[in-house]
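Note that this complex is displayed minus one protein chain, with the remaining chains in position.
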Amino acid sequence: MWSLSQIAGSIHEWLSTTFNPTIALVLEMVIAGVAIIGLFAVLGLVLVIMERKVAAWIQIRLGPNRVGPKGLLQSAADTVKLLVKEGMTPDGADKFLFNLAPFIAMIVAMLLMAPIAFAKDFQFWDLNIGILYVSSISSIMVISILMAGWSSNNKYSLMGAMRSGAQIVSYELSAGLAILTIVVLTGSLQVSEIVQSQANGWWLFKGHIPAIIAFVIFMIAVTAETNRAPFDLAEAESELTAGFHTEYSGMKFALFFLSEYVNVFIVCAIGATLFLGGWMPFHIGNWEAFNHVMDYIPSSIWFFGKTFFLIFLIMWFRWTFPRLRIDQLLNLEWKYLLPISMVNLLLMTALAILGWYF
Amino acid sequence: MQNEELKTIITELLPAAAFEEGGEWLNVQVEAADLLAFAGQLRNRPDLNFDYLFCLTCVDWKTHLTMVYHLRSTQYKHHLVLKVKLNRDQPDVETLSAIWRTAEFLEREVYEMFGVNFLNHPDLRLLILPDGWEGKNPMRKDFEDPINMIKL
Amino acid sequence: MFLKDYIKEVYGAVKSLIVGMRRTGYYFTHHKEIITEQYPDNRATLKLADRFKGEVVMPHNENNEHRCTGCTACELACPNGTIKVVTKFDITPEGKKKKAIDKLVYHLELCTMCNLCVTACPSDAIKMAQTFEHSVYDRNKLTKILNNPGSKIMEGVE
Partner (left out) sequence: MVEELGKTTEGDLIINVGPQHPATHGVLHLVITLNGETIKNVEPHLGYIHRSIEKMSESLTYRQFIYVTSRMDYLSAHINNHACAMCVEKGLQIEVPERAQVIRVIMDELTRIASHELWWGAMAMDLGALTPFFYAFRERETINEIMEETCGARLTMNYMVPGGVLQDLHPDFQRKVKEFIQLYKRKIHEYDELVTGNIIFQNRMKGVGYLSPEDAVSYGCSGPVTRGSGVSSDIRKHYPYEIYDKLEFDEILETGCDSFARYLVRIREMEQSVRIIEQLIDNIPEGDYQAKTKAVLKLPKGEFYQRVETARGELGVYIVSEGGTTPYRIKYRSPGFSNLSVLNKIATGSKLGDLVAMMGTLDLVIPDIDR
């Protein structure tokens, strides 16, 4: 059976036998870069059409169904539309920062792809502090939003950016603490080791109630971190028209849009890795036959299945709940999520020390 | 309270008030100078308690302007129509916005539409017409706008 | 006590959110509840109410005859000046002059479909049609002449 790691391995083999090592390395890097950009674009397209279909079905509509079979090419058509649109820069804007901001948003999203284990033995960069890397790089995201909001020279944008700054900075705390509960269990920050530690069961099931609480908190916090409803105060279209990207148009707007969706994918991938076992198949105790059938499904499908399930959850939130107010948003973090996750981390540490987990 | 009872009380309050017959409700005509004090009494006298100003408007009679105030008491459910005759060339009248807050907005509308000047109004600016509107007041009978008004 | 209230509050909040998600989840999975009408595609089956007010028309019979006497009741009833009746004088076989319509000009762009002209008409000469796709590229096309060219008044309509 083919797998992503085999494909990667054979490419590597062919390159190293054909070229000298330096050129092979350079070529591999180019291939990896192109693959990431390709993945980036494909993810954007897939997630946009998925969101639109989910929204439509929840809202008793049909959703896009004109372009391509069952409307699946709708987002491709939208991309073409955005590409040929004029990318305007307002007169009063700080032109350098204004044009830089969408690229920073995109670069951050691409950097975050690096340590994610897409399939068994298939990872761009398995660095030993993978989880720390993800949580630190993702905080750069706020810089691009602040940059966009400030340089637009628009009051709505500025307010949206400031809101999102306050929001992301505070929600990173509980997201970090939720991640830490799993790190405490595995004792490693390396993504491959975290996945490996779930070979006999996912942390969501192995870690008792604290893991479930941590999972819920993680989902809430990342929804807030990616600025999605019910925490989409940064763009709050009924209050701030479009928040920080009010002044953006054409492809620059599309980059923000794309990076938002890719960020959603990444946080869900991290969630799947930490709580749902990454690419690990679903195993139940000693049911050999069942476990074997599960093993037969390729690991990449497991990974993407779990990730898309979490993405669907986040979309479900978005199309059900109203938006919070800024003070309620911060109340929720500082009064509820943070104390709960701190107590939860303590509990989890006690569990880990006592070894009360499977 | 019935119209007759209201009439006696109002005659006591303001002997100069003139009554008009024929309407559904009691119509009282007062002088512009008496308006503010009289309206304050209507609002604050416990057995009258006209606390709800539900309609404030102006009628251009070509010779003069008439301010019309429709009052109601939410407690006793009686009504009163207060009318004030104004000079068409220099329509000045005291504002009632201190007594009924709703008058502030309604008077701004009358100010721009009829050109009635409300004395001591807290915020007498154009509300509906665009900033810098010059010329006549649109709701007056002699207003002509050859571009936007279509005569049938 | 404080802790109990705190937990109760969190529980109530989470429950209300889950109730909402169950409702949207229901619609997500039940596609037969979808109410979208795919308008240009369903033209063949689209049926408008028979009283729907789309535009004013003047029905003609097979001999190209209408019922309009040119009394201008509709023109007077119209609040917007949508209808202009242009009259002429026909010579009847007896040699008498008789008033008849030359043109009944109808400005669709001014019409608000209030139905006042139809109710005002004493001889039921005009009625509301159920057409609604009125958009055209040239505004002049919205000014219509309701009577067909060469049409005559029906026998017996006064």
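Points to keep in mind about this one:
Should a chain be cited, it is by its letter among A, B and C, assigned in written order, with residues numbered from 1 in that chain.
Here is the rule we use: a residue touches a chain if its C-beta (ideal position, glycine included) is under 8 Å from a C-beta of that chain, and two chains touch if they have at least 3 such contacts.
Note that the structure is predicted; figures quoted are calculated from it, not measured.
Among the displayed chains, contact with the absent chain in the complete complex occurs for A, B, C. The missing chain, though absent from the display, is touched by one residue of A:S16, A:T89 or A:T241; that residue is A:T241. The missing chain, though absent from the display, is touched by one residue of A:K81, A:K155, A:H292 or A:K335; that residue is A:K155.
From the options C:N64, C:T112 or C:N148, the residue with contact to the chain not on display is C:T112.
With the whole complex as reference, residues 22-25, 27, 51-55, 57, 59-60, 68, 70, 74, 77, 81, 100-102, 104-106, 109, 125, 127-130, 138-139, 143, 151-152 of chain B touch the missing chain. Residues of chain A in contact with the chain left out of this view: 55, 58-61, 155-156, 159, 163, 229-230, 232-233, 236-239, 241, 319-328. Looking at chain C, the residues touching the absent chain are 12-13, 16-17, 19-20, 22-24, 35, 48-49, 51-53, 77-79, 112-116, 119, 128.
Methods note: only the chains that are shown with their structure count from here on.
With chains reduced to the mean position of their C-alpha atoms, the one farthest from chain C is A.
As a whole-number value, the distance joining the C-alpha centres of chain A and chain B reads 63 Å.
Averaged C-alpha coordinates give centres for chain A and chain C that are 51 Å from one another.
Chain centres here are Cα averages; for chain B and chain C they lie 42 Å apart. Counting partners per residue, chain B has no residue that reaches two or more other chains. Not a single residue in chain A touches at least two other chains.
Residues of chain A touching chain C in their complex: 54, 57-62, 316-317, 319-321, 336. On the chain C side of its complex with chain A, the touching residues are 10, 17, 20-21, 23-25, 27-28, 31, 33-36, 38.
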